[in-house]
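All protein chains but one are shown at their positions in the complex.
And then chain A:
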Amino acid sequence: MGRYVTRRVLQAVGTLLLVMFLLHLLTTVAIQLNGNPAQAFFGDKVASPAQLAAVEQRFGLDDPCFDRVGDPCLGPFAERLGQYARGDFGTNLRGREVSDIVAAAAPNTLRLFCVVLITWLTLGMVLGSVAARRRGSAGDHGIRLTSVLIDAFPVFVLLIVYRYVVAVPLHRWAEETFGEDSWPPYWFKPSFDPDHPWATVVVPGILLGLAGSAAFIRLVRAGQLESYQGDHVRTARSKGLAERHVVVHHVVRNSSVPVVTAVGLTFAEALGGAVITEGLMNIYGMGGVLWEAVRNDDVGLVLGIVTLLAAVTVVVMIVVDVAYAVLDPRIRYE
């Protein structure tokens, strides 16, 4: 087990380095082809050559390799790796530390993901289990139809409809019914409120989770169907065990391996979905910050956040792999 984890961690570090290098190459090529991002610092104003040079130096853009198209610029890359290693992730264009920005934004994203994850697990396990248990029934078909419908609605459609059609009347109704200082009005607030980070993140989280749950429902259903047909389930039934015991210990337990894998994969995928959700609901989170950084040509911030997201993804994958080995004892020895 220890060796298995060590091997996975080493692989993860390698993956992370590769991602960082690819990111570096992409941004380098973008700079070489599109010109100096230091211009962005000045917005519409025209900067003097001296001012431009000062900004270039400050953001590490003064290396001559940025003027030579096709040069991989290994020097600045090594320099940035060294800074990251010392815990220095640079600043954004306004001089704010990237680590500060992340410290402020990441908790909100994590809150959102907590809600998303709970929504996934609840919907996926409950609806998927029911569909597998009563396969071919009206309930099974209904659940399949629902999941297709959910799939057909992109997240942003759900969010826009919620925000501009449903949220305001609901918010007003909640204020009138429960009073302005109670919790319910905050649940239906159409935009994020930093003073009530949990309450205002619940509904956007549920909607984002809803969008991801369709694939999840089908996966749970398929996994459990396979288990139901397994010989070991027949063995369990031959012991005269109650059906509930058989379902919990031999069907759900055995189908949990692909489910955990899917949670990890969908979690990583949802990092992208969160950009839309955070943007639309004004949540000050990683997605929103990344969105702003891209719009402002803030190369340092983009690099910092994408690197961080890559690191999170890699860590989630390790957790998934270890969970996999714990859930299926056959894995460790392969």
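Quick notes on this one:
To be clear about the criterion, a contact is a pair of C-beta atoms (placed from the backbone, for glycine too) under 8 Å apart; a residue touches a chain by one contact, two chains touch by 3 or more; residues count from 1.
The rule we apply is simple: contacts and distances are computed from a predicted model.
Between the names "Polyketide cyclase / dehydrase and lipid transport", "Glycosyltransferase family 2 protein", "ABC transporter ATP-binding protein" or "Assimilatory nitrate reductase (NADH) alpha subunit apoprotein", the one given in UniProt for the chain missing from this structure view is "ABC transporter ATP-binding protein".
Looking at A:Leu241, A:Ala268, A:Val294 or A:Leu308, the residue that reaches the missing chain in the full complex is A:Leu241. By the touch criterion stated above, the residues of chain A touching the omitted chain are 229-232, 234-243, 245, 249-250, 253-254, 257, 327-330, 333.
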